[in-house]
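Below: one structure, written as structure tokens.
In this view, the complex is presented without one of its protein chains, the others remaining in place.
Entry: subunit A
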Amino acid sequence: MTATATQAAPATSFVDRVRGVRVASWATAALLVVAVVAAIALQPNLLTPYGVASTFATFLPLVLVAVAQAIVVIGGGLDLSAGAIVALSSVVAVQTMRGEDGLLLVGVAAAVATGVACGLVNGLVVSRLRLQPLIATFASASIFSGLALLVLPTPGGTVPAVLTGTFRQAIATVPMSVLLVVAVVLGWLVLRRTRVLRHIRATGGDPAASYASLVPVQSSQLASYVLSGAICGLAGLAVLGNAGSGDPFIGGDLALNSVAAVVVGGIALRGGIGSPIGAIAGAIILALSSTILFSIGLPTSWRALAAGVVVILALALSALGAPRRRR
């Protein structure tokens, strides 16, 4: 039965898949290998258990935001407010937990709920008001960062020891941060076949055709932003686990870096193509590049410039690798 199904699949779609999707993911994989090898060559202690644990811990926020961005982009949208959502949910979590271990679960719930609320705002504005995602989320970022300033006017507050502690723990010598990234990958592999995520991808690929095929386009757009907001809420917790205190200004670079990670990860910005796993690889490539810049002893004042140039170069490389198509 499965054999007939495979034979029935049109040959052209297989060729298209090899040509279209594979080029991007091969480029991503190659870049990832280069980045890992270079980072380890320059900084051998990255390979020690402590090195892996602390490296992955600092990568985790960007990895999560990249996954969130990937879901929105695959759905044909864009979220420039991702960094602001991370900032808002992290300060809300800090203020609800007030440094008490017993309130950890309440804090987690608060962070995710904040993310969902922000995603709901974005999703409603984009799907119901039909505003251009780029400018609409740029504007909503202003709203979210303003609210973050209201919740926590200056950096500070204490994060419960249990959150920072769990974040540094290892289960059977595998660091928690690595487990979390693996959990995200597994979560995607399990969930990608669900109706909601298939609808999100269809909407991103061709909204008009999806609409004609009875895909609930508006609800799918809304769902992509809500899902992404929830993941940004988790990223807010990861930020807290790393920093140990709250900061309303955090997340300034996260929106840009998550978009760059998505592009490097082989996800087409026009929607419908790619997978969050590529975005995770893209995030790790970008984060490793800045690790490399740190380890070659660049003066502090040059680091921001070098990081910016790396992002541009990564974008340029992915643009060159992507199939040329006139829109």
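Heads up, the rule we're going with is that a contact is a pair of C-beta atoms (placed from the backbone, for glycine too) under 8 Å apart; a residue touches a chain by one contact, two chains touch by 3 or more; residues count from 1.
Convention: contacts and distances are computed from a predicted model.
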Of the listed "Spore germination protein KA", "ABC transporter permease", "ATP-binding cassette domain-containing protein" or "Lactate utilization protein", the name UniProt assigns to the chain that isn't shown is "ABC transporter permease"
Return the single residue from A:Ile40, A:Ala113, A:Leu149 or A:Ala243 that touches the missing chain.
A:Leu149
Out of A:Leu131, A:Val185 or A:Ala243, only one touches the absent chain, namely A:Leu131
Write down which of A:Leu120, A:Ala170, A:Val185 or A:Ala306 is the residue touching the left-out chain.
A:Ala306
Option touching the unshown chain, where A:Ala110, A:Ala141 or A:Leu222 are the choices:
A:Ala141
Touching the unshown chain, subunit A contributes residues 78, 80, 125, 129-132, 134-136, 138-150, 153, 207-208, 211, 217, 253, 255-256, 259-260, 263, 269, 301-309, 311-312, 315-316, 319-320, 324
